[in-house]
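The chains shown are only part of the set, and none of them has been moved.
For clarity, chains are labelled A and B in written order, and residue numbers in each chain start from 1.
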Amino acid sequence: MKKIYMDNNATTPVKQEVLEAMLPFFREQFGNPSSVHWAGRMVSGAVEKAREQVAELINCSPAEIVFVSCGSEGDNFAIKGTADALKEKGNHIITTSVEHPAVLETCEYLEKNGYDVTYLKVDRDGMLDLEELENAITDKTILLSVMWANNETGNIFPIEEIGKIAKKYKVRFHTDAVQAVGKIPVDVQATNVDLAVISGHKIGAPKGVGALYIRRGTRMTRFMHGGHQERNRRAGTHNVAGIVGLGVASELAKQNMEKDYASVRKLRDKLENGIRELVPEIKLNGHPNPDLRLPNTLNVSFAYIEGESLLLNFDMKGIAASSGSACTSGSLEPSHVMGAMCVDVVLAHSSTRFSLGADNTEEDVDFILQELPPIVQRLREMSPLYNRDSISCDECRVIRRV
Amino acid sequence: MYTDKVMDHFSNPRNVGEIEDANGVGEVGNASCGDIMKIFLKVEDNIIKDVKFKTFGCGAAIATSSMVTEMAIGRTIEEALVLTNEAVAEALDGLPPAKMHCSNLAADALHEAIKNYKEQNS
């Protein structure tokens, strides 16, 4: 069976060049870069080269890059490290209601420990009100944490403008750039960002490695206490192979982004328009202007049907996508991002994300457009909500509440 | 994640649909949880002659709905009332732990439909 992978926002395969660059560091060059002997010296240069490659991708200095184990660690470090370092200064953090759980749950944890957190609302398109953001800043505000792009909808936030506000009020600015990096230009200097997180496995590097950009001079409490690695900023023996992989993937991302994502964008638009034409009663989740979304992301709800069963049907055809359904999130609630956008709960359960990558082809999109309509139709016919005396979905919800 | 039996019932669900002249209808479920199951019964002489279902929900919800219709057909009302959600899950060779609570409601829907039948016919 043909396999079509359209879940690149969840994870990506390691690129061939990346894997090849990594391989020597498992066995022949296995040393600990902190060691003074040949085995250590053989690899410390490789770690520093990777640091340059990552720095290059987001336009910072290599010394401002700290390698971590994943995007989640980067977010934990950025937020907890700031909260602790600036606790004498204030206890207020501003973030958005559509952040990744790595940000949201970290903030919720801090709330239990004496910090106040403002979760900025988004509108029905998933966008922020910058005036509201500015108004939320108080003299206790120590951190503003706004993701560069949303993983579910692909919405791109106006980081440059938020950076200006942060600068104006001298509030530290963290951005979870995990989904943006490699897909759209990310320049931490131009945007006045103080902290930014990258995750390797979203850009063709392996799982288990990421990076945190920490602007020079930014006071941080360590998150990972222990050894003196990473200039005393992050303990733990370097994941050399992973770091080398992240470096090469960063270099490739920089080289290929423009070309790759122009074609990814075309395919995404084709899929988006095709679904609109072929399937009635759908809802696009995220900003209607495709320029304000990542070029690879399409999130759409299919009224009356539930996301997991849709995904399983896709899966039977070899198509991999993801869903905001509760059943796939590991929790009992559907996607908090859909909730924040006031998407009807039933539509939230059917929200389906197609996140494309450079490996996808025109044929992939054609195949999906051929398979999707009958699957949707079959599931709708099985649904007690469909054709229910022409009740609209909003009314459904009321009925079901009874 | 799912057993072969679950996937079989999910991909080829038995007894999907409505019964025009049903004499018992039951619906259970919850929109936030993402599962709604509706069961239609045709009861004759205390025996379930026909069952059909419509389900909005995940793979487990659809498979358990399908399975419960197979298990109910031909049974007496009393026999059907002792069918449990666990028995349905077992007949499917089990469900993932996370699904046992939220998506394993098909027997409840059947019981609701029987209750509705009894109300209509008492």
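The criterion applied here is as follows: a residue touches a chain if its C-beta (ideal position, glycine included) is under 8 Å from a C-beta of that chain, and two chains touch if they have at least 3 such contacts.
Remember, predicted model here, so these are calculated numbers, not experimental data.
Undergrad: What are the per-chain copy numbers for the complete complex, stated as a formula using the labels displayed?
TA: Full-assembly copy numbers, per this file: A x2, B x2.
Basically, only the chains that are shown with their structure count from here on.
Undergrad: Go ahead and note the Å separation of the Cα centroids belonging to chain A and chain B.
TA: 39
Undergrad: Residue numbers of chain A touching chain B in their complex, please.
TA: Within the complex, chain A touches chain B at residues 304-309, 312-313, 316, 325-327, 330, 332-334, 345-346, 349, 381-385, 396-397, 400-401.
Undergrad: Which of the residues in chain B end up touching chain A in this complex?
TA: Within the complex, chain B contacts chain A at residues 7, 10-11, 13, 16, 27, 29-38, 54-62, 98-99, 102-103.
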